[in-house]
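Note that this complex is displayed minus one protein chain, with the remaining chains in position.
Chain nomenclature is as follows: A and B, assigned in order of appearance, with residue numbering initiated at 1 for each chain independently.
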Amino acid sequence: MNGAPALVPLPYSPDQVAARLGSDWQPTLRSAHRWMILARTLDARMQALQRQGRVGFYGAATGQEAVNVAAGLASRPEDWVYPGLREQLVALVRGHPLVTYAHHLFADNLDPGRGRNMPCHPTAQEVRYVSMSSVIGTQIDHAVGTAFALRHRHEPGAVLAFFGDGATSSNDFHAALNFGAVWGAPVVFCCTNNQWAISVPVTHQTAAPSLAAKAAEYGLPGRQVDGTDFVAVFAEVRAALEQARSGGGPTLLEFVLYRMTAHSSSDDPTRYQPKDWAARAVAHDPVARLEEWLGRNRLLDADQRAAVAAECESAVRDAVEAAEATIPPVPASLTEDVYASGSTGWTD
Amino acid sequence: MTELTLVQAVNRGLAEAMRADPNVVLLGEDIGLNGGVFRATEGLYKEFGEQRVIDTPLSETGIVGTAIGMALNGLTPIAEIQFMDFIYPAFDQIVSELAKFRYRSGGQFPCHVVIRTPYGGGIKGGLYHSQSTEAYFCHTAGLKVVVPSTPADAKGLLLTAVHDEDPVVFLEPKRIYRAVTGEVPDGDHRVPFGKARLVREGTDVSLFAYGAMVPPTVEAAEALAKDGIQAEVVDPRTLVPLDEAAILASVEKTGRAVVVHEAARFCGFGAEIAALLAEKAFYSLKSPIARVTGYDTPFPYALENLYLPNADTIAHAARAAVQAA
Partner (left out) sequence: MDAASPDASASARAGIPAGAGLGPDRILAAYRLMVLSRTTDERCLALQRQGRIGFYAPLLGQEAAQVGCALALTAEDWVFPAYRELAVALARGVPLKSIIDQLIGNSADLTKGRQMPNHFGFREFRFVTASSPIGTQITQAVGAAMAAQRRREAVVTVPFFGDGATSSNDFHAGLNFAGVFRTPTIFFCQNNQWAISLPRDKQTRSKTLAEKAEAYGFPGVVVDGTDLNAVYRAVVQARARAVQGDGPTLIEAQVYRLGPHSTSDDPKRYRTDAEVAEWKARDPLARLRADLAVAGQLDDAADQKVWEEARAEVAAAIEAGERSPPMPPESIFEDVFATLTPRLEAEREEFRALGRGTEGGP
């Protein structure tokens, strides 16, 4: 057999990692590893539950963990996050309880979004993670507006706006990057280029040389980043947030990564992906790359790895159990929150 | 009290809101130095500066989309769409996002944006500077839809919109921006949503009209009075929420209803009023409900006067309703 491509190792010495992550780089990496394993565990469990009909839908982010964890760890509490389809992990890393997210996935009575959105569309207001719609791209303008408001009120903080490669073709991408640039708003545009928009490969999405190159259209800096390299993503997100906070305006970061699962539970990628896609993706598995590096540098042994996995398994199991034990949203909630309660002038 | 035109009243309302709260910002096209193409924001750029009266790039998507983000983070943005005909690039943001944010987030991310836009015909604007498409917005749960017809209501409803908690589509009848003047209370004057205005009392037939259709409807009522027909004129002022009680009470009294709007008839707002009357005032009706509206065509340029309802066509329908029973 000509075999699958070998795992691409992270190219850093410990000193180089320290230079990028700062003096507390070891706990940062351990924490990152734990979050990634949790995400993997959750993705695997939820995909299984979806097949069993216990949740209605699931959109995995397998392969995108490095970006989500890095964004969660590199951002500060005062920052805001506008997610795309696959950034739920950012909310968890920023402190949204796993069990609350499970309530959302099961659309039960304790879902902060009251069971109204499809799974994977959580609301996590307490960590400034904004509710999303399924409409591709719309959140990018919202991020710019929020960034404008932060600056307008002289508040600290910046905004992370996430979206996929497909979303770069949306109206909102164009409007938001243009407005963000003209206003010099404190926002970081984070494009997770997983190389697919459902069945459309990124090479058919645009004729641009790269997605990062699109920044030039708006007079903005744009950088391509290896999105399966936690260290690189962390450093880039932190630097771009810093620039945004200090009045330096927006940056477009393109995280190149690999969608390692189907688009969602409703999708069959064998219809359109080349046969070697999965193998290529595995060679860039962000979790395996980080684990390999940690192992090579004696920061993670098999026992520690097993302990993390067990801990994550039980956390996910507990969360799922709690959610499955919760009643569905109360029927009255169906007509609530359309307008503010007690809003002026209702006569019926 | 100050005597103002409708557009001046809008301007005063905006200034009032901005003085009262530094979190109120305006954004739109040509609203800064130029004062808006209808001058609704005249003088505001000078008073409040370019960080609060923001001339945006030419993108309605961007205007409404960023306004939403501002609202989520504590500002009260008032977006101007230069003409209602140009609101469609923002339709996605209004319908998919603005209207649904509160609901989908379980109430955690309410989104209070006011979108002002001049609407309606009669200014020789052809297909794209004349439309009256309030029905699209009324059909979307989560939006409030407001249409003033007098200067006092323009200011009062605008200030209510600014202090409301929900998204408001605020439609300004540009045809009567300068054609109507009236006394407008100074200061923080507010007109509640969901309360119709009884424009003229009558006993024989109820005429329902809003926005730029109110003046010709009143004119029709005056003409009818000369023939001994006492027409009541009711302006709902806010289409969502709708003052159903006032509409029902009027028809319970007169037994006859004529609904007037300049928008096309089919699935227009008049259909909602007609349905309300059929459902809840059926036994009070003496004659069929009539609608006097624009035709089910795009809005024409050269022949716009033949497209729009006017006092004669309204009076004609009212007479027919009275003569029918």
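Heads up, the rule we're going with is that a contact is a pair of C-beta atoms (placed from the backbone, for glycine too) under 8 Å apart; a residue touches a chain by one contact, two chains touch by 3 or more.
In this text the structure is predicted, and so the values were computed from the model without any measurement.
Colleague: Sort through B:Met1, B:Leu33, B:Ala179 or B:Ala275 and give me the one touching the missing partner chain.
Modeller: Of the candidates B:Met1, B:Leu33, B:Ala179 or B:Ala275, B:Leu33 is in touch with the missing chain.
Colleague: Which candidate, B:Gly62, B:Pro118, B:Pro215 or B:Pro236, sits in contact with the chain we can't see?
Modeller: Result: among the candidates, B:Gly62 touches the missing chain.
Colleague: Which listed residue, B:Gly13, B:Gly69, B:Pro89 or B:Gly122, touches the chain dropped from view?
Modeller: The single option touching the absent chain is B:Pro89.
Colleague: Could you list which residues of subunit A touch the chain missing from the display?
Modeller: Residues of subunit A in contact with the hidden chain: 169, 171, 173-175, 178, 181-182, 204-209, 213-214, 216-220.
Colleague: List every residue of subunit B that touches the chain not included in the displayed model.
Modeller: Touching the chain left out of view, subunit B contributes residues 29-30, 32-35, 37, 55, 57-59, 61-62, 85-86, 88-89, 124-129, 265-266, 295-298, 300-303, 306-307, 310, 312-313, 316.
Simple rule for what comes next: only the chains that are shown with their structure count from here on.
Colleague: Could you grab the centroid distance between subunit A and subunit B? Build each centroid from C-alpha atoms only and quote it in angstrom.
Modeller: 41
Colleague: Could you pull out which subunit B residues touch subunit A in their complex?
Modeller: That would be residues 23, 25, 51, 56-57, 59, 61-62, 64-75, 77, 89, 92-93, 96-97, 100-110, 141-142, 144, 160, 163-166, 192-195, 238, 241-245 of subunit B.
Colleague: Going by the contact rule set out above, which residues of subunit A touch subunit B in the complex?
Modeller: Subunit A reaches subunit B through residues 80, 82, 111-114, 116-117, 121, 123, 125, 130-131, 133, 135, 138, 140-150, 152-153, 171-172, 174-176, 178-179, 182, 336-340, 343-348.
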